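With one protein chain held back, the other chains of the complex are shown just where they sit.
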Amino acid sequence: MSLLNEYPSIHALGTALREKKFSARELAQDALNNVTAHAHLNAFIDINAELTLQQADAADALLANQQGGPLTGIPIAHKDVLVTKGWRSTAGSKMLENYRSPFDATVVERLNAAGTVSLGKLNCDEFAMGSDNQSSFFGAVHNPWNTQYSPGGSSGGSAAAVAANLVLCATGTDTGGSIRQPAALCGVSGIKPTYGTVSRFGMIAYGSSLDQAGPIARNAKDLLEVLSVMSGFDPHDPTSLEHCLNTKNTGDRIRNDFNSWETRFTENTNQPLASLRIGIPKEYFENELDSTLANQIESAIAHFEKLGATRVDVSLPLTREAVSAYYVITPAEASSNLSRFDGVRFGHRAANYSNLEEMISRSRAEGFGDEVIRRILVGTYVLSEGYYDAYYLQAQRVRRMIVNDFQQAFAACDFIMGPVTPSLALPLGERSSDPTTDWLSDIYTLGVSLAGLPAMSVPCGFTHDAQPLPIGLQLIGNYFSEGQLLALADRYQQDTDWHQRKPEAK
Amino acid sequence: MSISQQDVARIAQLAHIELSPEQTAQAEHDFARIINLIEALQSVDTSGVEPMTHPLSAIQEIALRLRADEPAPTATEAQRAELMANAPAQDEGLFLVPTVIE
Partner (left out) sequence: MEWEIVIGLEIHAQLSTASKIFSSSSTRFGAAANTQASATDMALPGTLPVFNEGAVDKAISFGLAIGGQVASRSIFARKNYFYPDLPKNYQISQFEDPIVTGGKISFFVGEEEITINLTRAHLEEDAGKSLHENFTGPHGESSTGIDLNRAGTPLLEIVSEPEMRSAAEAVGYARAVHSLVVWLGMCDGNMQEGSFRADANVSVRPKGQEKLGTRCELKNINSFRFLERAINYEARRQIELIEDGGQVVQETRLYDADLDETRSMRTKGDADDYRYFPDPDLPPLLVSEERIEAVRATMPELPATKRERYQNEFGLSAYDAAQLTMSRDTATYFEQTNAALNNAQAKLAANWVLGELAASLNREELDITQAKVNPTQLAKLIARIADNTISNKIARDVFQAMWEGQENGDADAIIESKGLKQISDVGAISAMVDEVIAANPAIVEEYRSGRDKAFNSLVGQVMKAARGKANPKQVTDLLKEKLG
């Protein structure tokens, strides 16, 4: 039984470290052993014990001088689309199988500086494109709750690692639901922050105007710890915000909001959420939503009502069209972002070619998997002459309408709640011959990403199967409301224990 | 609106990805489904709506941030080597590619 299993939170683990129950090095070594013991989950792509222990020793040095903060010595792991010095950065792709970045992603750098100890790089859907972590060149990740099932994606490795207690927290990235969805399917908590609040520097780009990195952890308070460090203005990222409306974009901003909302929730002990209006979008509860999920979501919402919140019906009429818009805009951006992978300066280069053109097009054909190629082709198509207006520009207009729809909804409510996915985790190996079937499963998460809004997923129940599968509740806030979302989730987690359950050992 | 294999071939050429005949056929099939999905956008009345490229621009001014014009130091050979460490082919500090005749 690994050490990490005995500590339910970062705070508890941090306390144990400071009380010298064990050193950061001992903890790291134990965690590494645990990772090896769970190799069947295939959550990790690159592990390097030497590098990990070096970080642990540095953390021990800080702890010895009573320095450092809440994350010092805490094991973490990073999704493989975030570049790291030392460990390989593959983006789950053969194209970057042996790529070593000369620099760290900003979020990794900040977490390193906070004293975290990285156990390695986490498996993910190739170039973050996918919702079941089956497209990775390094093989599928297995859901710790039922290893025959997918953990969701694209941050499948991140969610699985946290769910299996290999780490207490992990970084993921979310472009269309890639933090929220695997978090839901793995019974852990995850948050996608407001676009622009977390740096994209060092994140291998997929959908540039939607990509955001965020934490996955066991509970909202832990998310707060990690997000506070990750978040904040970065001059290396041209889309990084200096201000969130009238507040400076710093990590403290979120913590301050969390604290003040936490206080508000303790004011009225009977009805702590008395002033809150929770919007329920009718379009999130239509035919495609699995009935088991629907019931469990309803129970969760009912709990919030019990705590005093008022339920309000809202409408997000372009929910379905969001899928179409997303699958025009992100492939378009991705098709351009992935052009740099040509075998010239880094990455896979084909072994057989007779001229430059063959070298490039073969390297790309060999280096990219099917889903990535599919999206590059779609993206190239929608940007091409004659189609740009009808597809790309139209999608961006619909995007603006989606933003407006959310703003209208937020005029009537403070938060929006609903399911994360229309269906439960899928058995591994099951893939439709129709590529758009998978795409439609992102229906509840895509609109949020297009709008750049913050959203999270928290565990809210399980199926009643012999091997229960987790169910997640999505909470969506207005821009810059990460602190409030986390406080709300935390309040829910004070009353419920879904987030504390763990998959049966092995 | 459908895509022929010829269209697929042209798109693959623009994207510089060498598709096998099987992949081209598969792509043609996939495109049929995908276009079906994205055609749904056409039924949305977007008259008078401006395209949106930066999501937050609806609620606050999103402007390009300017950097001061200050040069970084020229790299040493060691620093250059670090940046070029992943190059599949290099010589004398240059990236190598098969020669293109213009």
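Here the chain labels run A and B in written order, and each chain numbers its own residues starting at 1.
What we mean here is this: a contact is a pair of C-beta atoms (placed from the backbone, for glycine too) under 8 Å apart; a residue touches a chain by one contact, two chains touch by 3 or more.
Note that the structure is predicted; figures quoted are calculated from it, not measured.
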item	value
Chains in view touching the one left out	A, B
Options A:99, A:304, A:326 or A:498, residue touching the unrepresented chain	A:99
Which of A:149, A:233, A:304 or A:392 contacts the chain that the document leaves out	A:392
Missing-partner contacts on chain A, residue numbers	82-83, 89, 91, 96, 99, 101-103, 105, 200-205, 207-209, 235-239, 332-333, 336, 339-340, 342, 344-346, 351, 356-357, 360, 380, 383-385, 388, 392
Chain B residues touching the omitted chain (full complex)	13-14, 16, 53-54, 57, 61-77, 79-80, 83-84, 88-89, 91-102
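We take it that only the chains that are shown with their structure count from here on.
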item	value
Centre-of-Cα separation between chain B and chain A, whole angstrom	23
For the chain B and chain A complex, residues of the former touching the latter	3, 7-8, 11-12, 14-20, 23, 27, 30-31, 33-34, 36-42, 44, 46, 49-56, 58-60, 64-65, 67, 82-89, 95, 97-100
Footprint of chain B on chain A - complex, ascending	98-100, 102, 194-196, 209-210, 235, 238-239, 241-243, 245, 318, 320-321, 323-325, 327-328, 335, 339, 342-347, 349, 353, 355-362, 364-365, 368, 373-374, 376-378, 380-382, 384, 390-391, 393-401, 403-404, 407, 434-436, 439-440, 450-452, 479
